[in-house]
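Written out below as structure tokens is the structure these notes cover.
All protein chains of the complex are present and in place, except for one that has been dropped.
Right after this comes subunit A.
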Amino acid sequence: SLHIIFINVQKIVCFDDYFTTSQHTGHVIVQELEILKPQKIELSCIISDIPNNPTHIIGYWKKNGNEIENSKQTVYKVDKQRFIFKRIFNIQVNDLGNYSCIFSYLDKQEQVTFLLKVPVMKDKRDKPIVSYVGDSVVLDCKIKRMPNTWQWYKSNGTEKVLINATADPMNYKILLEKNVTKLTVLNLTEEDAGKYICSAVFEIKSSESHVYLKVLSLIEPLKPFIGITIEVVILVTLILLYERYGRSRNDSSVDDSSGTDGRRTRQRNLVH
């Protein structure tokens, strides 16, 4: 059955501002649409305020940069000011992409592009997660729209290997919770390091994101630790030695100069 989704009026690009303010041609407007499942979608472009007020304009549609056959049509005015140019598209698994409505008047050509794609996971970690041999680590992915399910893969060079938590419960735990998924990798070894891919499976297509895992041995942090500890011990020893050297120099000078008096004042020296 025909299932039409009208793009929310607010999402339709209104050209009022565009035509009156824009000074240059070839200006492209882009609108992103998140598609979760195969469906029929009506894309509408509303054009208004064209100078010289023509009675009609010519428009056509492009998909991924190529003109769609037989899409050219003459658009007539709806009311005094506006032209509405629309078309219904049947979006199936392979039909995601860029759809543009292009229309010309006088010598100019204007274009609005709709980007139809699956929801994208925006905040990708660019820094790797660091963990240690024998420890465990939690990798997570989140997305705005709820997918049908989540899947985790480990990347070995060019190929992806699916991670099956039920088959290997000693090493992996997968938590699925609507918009968030968490992969816990237990008993880490150095082979567990690498690229992990989380895949949000939607009916129409999957959306992927990746995170890098680095596994360090316990010796790694030990090196700076020992370095800094040695530095501290050296400094403390130097400071205390300097003080003892300074004090022995003072004592010897006092002995030379004031004899018995010096000894008496030294007895009265009290540490504060």
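Throughout what follows, a residue touches a chain if its C-beta (ideal position, glycine included) is under 8 Å from a C-beta of that chain, and two chains touch if they have at least 3 such contacts; residues count from 1.
Throughout what follows, contacts and distances are computed from a predicted model.
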Name per UniProt, for the chain absent here [options: "Major facilitator superfamily (MFS) profile domain-containing protein", "Translation initiation factor eIF2B subunit gamma", "Nucleoporin 43" or "Aldehyde dehydrogenase"]: "Major facilitator superfamily (MFS) profile domain-containing protein"
Touch with the omitted chain, as defined above, among A:Glu67, A:Asp135 or A:Glu190: A:Asp135
Option touching the unshown chain, where A:Leu106, A:Val161 or A:Ile228 are the choices: A:Ile228
Residues of subunit A (touch criterion as defined above) contacting the omitted chain: 127, 129-132, 135, 137-138, 140, 216, 220-222, 224-229, 232, 235-236, 239-240, 243, 265, 268-272
